[in-house]
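Shown here: the complex without one of its protein chains, the others still in place.
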Amino acid sequence: MSASEVTHKKIRIALIGATGYAGFEAIRRLLRHPNAEITGLYGPEHELGPIDEFHPLLTGQLSLSQELFDIEKIASSAELAMLCVPHKVAMSYVPALRGAGLRVIDWSADYRLADAAEYERWYCPHTDPDGLAEAVYGLPEFFADGIATASLVANPGCYPTCATLALAPLLSAGLIATDDIVVNAISGVSGAGRTPNRTCHFPDRNENFEPYGVATHRHMPEMEQALTTIAGRPVTLMFVPHLCPMDRGMLCSIYARPTRDGLTAEGLTDVLAAAYRSAPFVRVRTDVLPATKYVAETNFCDIAVRVAKGRVMVFSALDNLTKGASGQAIQNMNIMYGLDETSGLI
Amino acid sequence: MSASEVTHKKIRIALIGATGYAGFEAIRRLLRHPNAEITGLYGPEHELGPIDEFHPLLTGQLSLSQELFDIEKIASSAELAMLCVPHKVAMSYVPALRGAGLRVIDWSADYRLADAAEYERWYCPHTDPDGLAEAVYGLPEFFADGIATASLVANPGCYPTCATLALAPLLSAGLIATDDIVVNAISGVSGAGRTPNRTCHFPDRNENFEPYGVATHRHMPEMEQALTTIAGRPVTLMFVPHLCPMDRGMLCSIYARPTRDGLTAEGLTDVLAAAYRSAPFVRVRTDVLPATKYVAETNFCDIAVRVAKGRVMVFSALDNLTKGASGQAIQNMNIMYGLDETSGLI
Amino acid sequence: MSASEVTHKKIRIALIGATGYAGFEAIRRLLRHPNAEITGLYGPEHELGPIDEFHPLLTGQLSLSQELFDIEKIASSAELAMLCVPHKVAMSYVPALRGAGLRVIDWSADYRLADAAEYERWYCPHTDPDGLAEAVYGLPEFFADGIATASLVANPGCYPTCATLALAPLLSAGLIATDDIVVNAISGVSGAGRTPNRTCHFPDRNENFEPYGVATHRHMPEMEQALTTIAGRPVTLMFVPHLCPMDRGMLCSIYARPTRDGLTAEGLTDVLAAAYRSAPFVRVRTDVLPATKYVAETNFCDIAVRVAKGRVMVFSALDNLTKGASGQAIQNMNIMYGLDETSGLI
Partner (left out) sequence: MSASEVTHKKIRIALIGATGYAGFEAIRRLLRHPNAEITGLYGPEHELGPIDEFHPLLTGQLSLSQELFDIEKIASSAELAMLCVPHKVAMSYVPALRGAGLRVIDWSADYRLADAAEYERWYCPHTDPDGLAEAVYGLPEFFADGIATASLVANPGCYPTCATLALAPLLSAGLIATDDIVVNAISGVSGAGRTPNRTCHFPDRNENFEPYGVATHRHMPEMEQALTTIAGRPVTLMFVPHLCPMDRGMLCSIYARPTRDGLTAEGLTDVLAAAYRSAPFVRVRTDVLPATKYVAETNFCDIAVRVAKGRVMVFSALDNLTKGASGQAIQNMNIMYGLDETSGLI
């Protein structure tokens, strides 16, 4: 136990939208956190009630009920709001929360794309341009300074986290071309949310692997923006996600063109290792290729690189519900409140 | 190829309700049958269209569309109707079909319980008591004679098939008590149908095993009726099904009290083997215990018996979509039309 | 954080046998424990090396190597030994460990059966009868006093934990017969260990559910002993385990005969609830039936009871790797060292 854990008082957290998988993971991980306390759960009218009616696993662990969103109550009992609600819903809550003085970590896509027009192109018109202008993209490995003082953090998407961590150092170093990248990705089914549908109905999904959202997935512009920002040059890429019959886990197989001859896996590994020397949750691997089970239920992102036949290949894996959502949100919270970055995340 | 397969002309079949898992399995198996031809698919207004829109696997195999139920058209193009629709819906179609001269195999529960009052107790008021009175319970191992000449066959439920085949010979021989039987059963998720719901949503179902319908499942009275009829004495039992995270497969673990001392697994195995000597789809096993994978995609029901500590234990396994539904329906069809019982079922 | 967590110094733990699933779970959970420190990993000659070669997930979390068992080194660096090795191997290490002054929690079956002759009947001759005589059965809900001062704790089997917690209060209260109990159980595949074999080879196991060890499983005498001890009367039962195609999770469906008329689910639920009033990890449920996913990755055992047709049915579920192994071991450790029983187990 670090000194900070002992001396810090607990961060009081209002959780908005606790009935889905993201909310569940937020609760489970916050319950383990030594410096966090969930003081209230809030949601829409049709999803109110004891939280263990939605998540029977939580019986005996958290006795709160999800209540109707009430800004007065939230303001008086919390300093931080975590929003685990869908895009569009998030930006309907955020102005009130910030207006009441809370800091906010939003898990939706609403504050990830810096440009309102770009947001509108992929989602819908943006209703909180002021918030958008102030939001910090919550990828701690690259934007920790901004996160530390942010009043509004946009927790990144799972795919963008996985792809950006794999590519950013190589692009920054100018080692791969910025316009010839394919991100072939797979995700466990929890990434598709908890609303029942045929695609995720067990007998239609089990033993079934398929591509979806080819070149049209909304995480593609998010990746491009993050990589462009970090690399300082326009980056465009092709993104093709696939649905894999498992609960959780995400893996990107990335194909890129080297900008010069003679690059080796060893050399590129060194570049990645140097970039993540002080990043506690990125593991640049030389022993094994990334696999979803090696990061399951952890906040790690594993990365490995290979070079062959004139091509650079980067593989990255993370748990879509942890480093891809709840774990990253807590990592951001730790940074925002001056805690050890890994607090509550072992 | 047997002589019968060469000389028989093809049975023209109207399939009612082809968009769910049962309908899919019916189509797949009928396509392989040397003496069957699907001449039309029929369903309710909201589920019309090319069948491969519902089942993309069937593209290039069956070019029919599901059309609105039309008794004229059916009567002119088919001699047999297979109904793969839910209970209550089935009995709304059957009188018209039979009135138009078709023979009918109903996969729902509507004609399984001989007593309309008992049916009402578990389902709803019965609207076709005449049909009910004439329906034959389609368990070929025990009712083949009636099936052969039936105009209306009630295809048994998956659980009742699995439990009845395991228990009937032992009850008939008076070797186990008729009032001290527990049927603990598990089923793959396809048994729950194709309508999306939270119970079968992949991330809520995968890695999740649970009991349901304890002492209240509608297949319990069906089993009791079948066993009572076959044994010639009232049989009552406890039935507890469980949902198992796999696509298909069913296994019953049955616990019974012997009526006399000295019974052995060998002796009981002999009784079962004798009972099923001429049943091509029941395998009484002494080499292995039944397992769902040993019967997957087959029409077999595997049975094994054990005796220990004063208790008789019978294990039976089948594929819920084959011997528990589509395969059994085709086995019944073969018997109704004088074909080899195994035709199209290898 | 409780006061005890702050003031207690860390328990120094030697882990024997860290390369299997049990060892992995021990490490993962101990890493989260505020008052525990793994000081060494020890094993046989053919399984030495950095622990993350065996468990790549642990890279960056634990930098120890598994070393050859060395009692001097262990004695000088640890006060508690956890043995995650197979039966027979465990009792070859325990005398040395205890001789060197360490307290021991053994995860194997070696010290669970109090009678050496009974042990020999199910396993092999016992080589440490002195240890056997002093070992305390580590089911905290019933034997916490003995555990608190024990020098050797036999961590219970997963099935016995699940069945005993479900049955003990009802047997103690004389509400169900002691000689007419069936425990029908299922387990995830991790319970079968990490040694590759055909039974657990993915394509032979996936979509495959089957019974095994019918009336011959070694956990049967363990359950009978635990229940006999707690109830104070001889209890015999039938135990039939099944292998279920999922990683983790265990569920018992138990069938018993009431000793009197008029018992209700409500009444029996009250008896269970009263028995576990102060047990933090047993949840007597009235809202839902137990399901493996409701206890996944937790130390809870969920129990629910039903009565119908003259039969008492009890359902219990736990995570075979947590309450059925690692979590229970840590719960025992907490009791042995005067920590809060739930410490490190949220």
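Each chain carries a letter (A, B and C) given by its place in the written order, and its residues are counted from 1.
Basically, contacts are C-beta pairs under 8 Å (C-beta built on N, C-alpha and C of every residue); 3 or more make two chains touch, one makes a residue touch a chain.
In this text the structure is predicted, and so the values were computed from the model without any measurement.
The shown chains contacted by the absent chain are A, B, C, with contact judged over the whole complex. Interface note: of A:Glu210, A:Glu266 or A:Asp287, the residue touching the hidden chain in the full complex is A:Glu210. Interface note: of B:Gln61, B:Ser76, B:Thr195 or B:Thr264, the residue touching the hidden chain in the full complex is B:Gln61. In the complete assembly, the contact with the undisplayed chain comes from A:Val240, out of A:Val94, A:Val240 or A:Ala329.
One of A:Asn35, A:Thr161, A:Gln225 or A:Thr292 touches the chain omitted from the figure, and that residue is A:Thr292.
For the options C:Pro245, C:Pro258 or C:Gly324, the residue in contact with the chain missing from this view is C:Pro245. On the side of chain A, the interface with the absent chain consists of residues 182, 184, 186, 188, 204, 206-212, 214-215, 236, 238, 240, 242, 244-249, 251, 253, 255, 289-293, 296, 306, 308-309, 311, 313, 315, 317, using the contact rule stated above. Touching the omitted chain from chain B are residues 1, 5-6, 31-32, 34, 52-53, 56-57, 59-61, 207, 280, 283, 285, 287-288, 291, 293-298, 300, 346. Against the chain not displayed here, chain C makes contact via residues 21, 188-190, 194, 196-198, 200-207, 245-248.
Simple rule for what comes next: only the chains that are shown with their structure count from here on.
Using the average of C-alpha coordinates as each chain's centre, B ends up farthest from chain A. Chains B-C form the pair with the most C-beta pairs in contact.
Geometrically, the chain at the heart of the complex, using CA-atom means, is C. Look at where the CA atoms of chain A average out and do the same for chain C: the two points lie 35 Å apart.
The mean-CA centres of chain A and chain B are about 47 angstrom from one another, to the nearest whole unit.
Chain B and chain C have CA centres that are 40 Å apart. Within chain A, residues 207 each touch two or more of the remaining chains.
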